[in-house]
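First the structure, in the form of structure tokens, and then the observations on it.
All protein chains but one are shown at their positions in the complex.
Take a look at chain A:
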Amino acid sequence: MWWRSPSFILDRQQQQQQNDSVPPNPESLFLSSSPPSMADSLQNPKSNISAYYQTRAAHHAVVTSDWLAQAQAAVGRLPDDDDSSGSERKAAPTGGGGGGVRGGKVFSVINEFNNWRKQPDLAEAVAAIRALAAVIRASEATTMMELEIELKKASDSLKSWDTTSISLTAGCDLFMRYVTRTSALEYEDFNSARSRLIERAEKFGEISCKARRIIAMLSQDFIFDGCTILVHGFSRVVLEVLKTAAQNKKLFRVFCTEGRPDRTGLRLSNELAKLDVPVKLLIDSAVAYSMDEVDMVIVGADGVVESGGIINMMGTYQIALVAHRMNKPVYVTAESYKFARLYPLDQKDMAPALRPIDFGVPIPSKVEVETSARDYTPPQYLTLLFTDLGVLTPSVVSDELIQLYL
């Protein structure tokens, strides 16, 4: 297969070195530009910043100045501590979430979660469920009820630790749902129930990867030869979809928005260029300008809410609006564990996920900066959702949620 041949990779690498716009090492580039604003962003109290987006930034190897400053401050301390100042604070009073004492050390579900979520390929929901599995493992409960209560506590503390992450909440809910519905009653003894729960949790990660594969397969019918796809942000599912399409030898080109403020578009275009997909980078504000060339918009989602709308990286809403106005289909790819029992009525009706924005220049202190990291796209602007449950219209989401949670 030609795109896997070593020579191809070498070519790519050479190209990359020539290409300035795709930095081979984003950190270095970032370091050069960050100092002026570092002081500025450090003024933000840490608790205001969405942990979810920190994780994402870490996964995407795009280091925000804030994160970097913290990492520097944490040099010499335990590696665990660097981004868990929020968690330390919260975990201490909750007495380790739903923790028993394991090996003399107080077990904290949040620390566990933090460990898991550092893995780049692991979805947040999976990390949450693994953390809950660790709670089960550490628990000294002897009855199912005790375990349930302990888990409930743990998942509540996880949820309250980062209220901005939808998939974390949904993952916790989903697992709790499973636990409360299949309880020890189904098993002759508590231990087998316990091991069953743990096993389920372990498998979760695998499933989440499989969900991505399913979505990629489902979406292939919609990508036709010669089409132009506009993508926004960096979504692992969208990448998987495009990768599969490339592997199926479809001819298409991709427009990537630049993805302010964390350059997710740059990263995605980088990945796509590696696959030899023709890709063009736009600044976020050029969406309307280039929409007439676009055949479809594909975006990922942080969360799919009950109305069938999505919550996604800032800018999705305006892209959807423009696409809707120009009669271009907007497709959303999302795993079903991102379905959340939320119902925002408008943009401000959700917990804001704040994230510092680096403008590269000092900003006068009197100027306010909109730091919200995501927006809500109402269902009427979405055409279809590709999920591992199938290709759904937005209104089916609520159907699924009702069946799942009621």
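Just so it is clear, a residue touches a chain if its C-beta (ideal position, glycine included) is under 8 Å from a C-beta of that chain, and two chains touch if they have at least 3 such contacts; residues count from 1.
The rule we apply is simple: contacts and distances are computed from a predicted model.
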item: Chain left out of the displayed complex - its UniProt protein name, from "DNA replication complex GINS protein PSF2", "Translation initiation factor eIF2B subunit delta", "Comm domain containing protein" or "Phospholipid-transporting ATPase"; value: "Translation initiation factor eIF2B subunit delta"
item: Touching the absent chain when the full complex is considered, from A:233, A:265, A:308 or A:356; value: A:308
item: Hidden-chain contact residue, picked from the options A:261, A:315, A:356 or A:379; value: A:379
item: Hidden-chain contact residue, picked from the options A:134, A:151, A:168 or A:211; value: A:211
item: Touch list for chain A against the chain that is not drawn; value: 174-175, 177-178, 180-183, 185-188, 192, 195-196, 199-204, 207-208, 210-211, 214, 306-308, 336-337, 339, 341, 343, 345-346, 349, 379, 388-391, 395, 398-400, 402-406
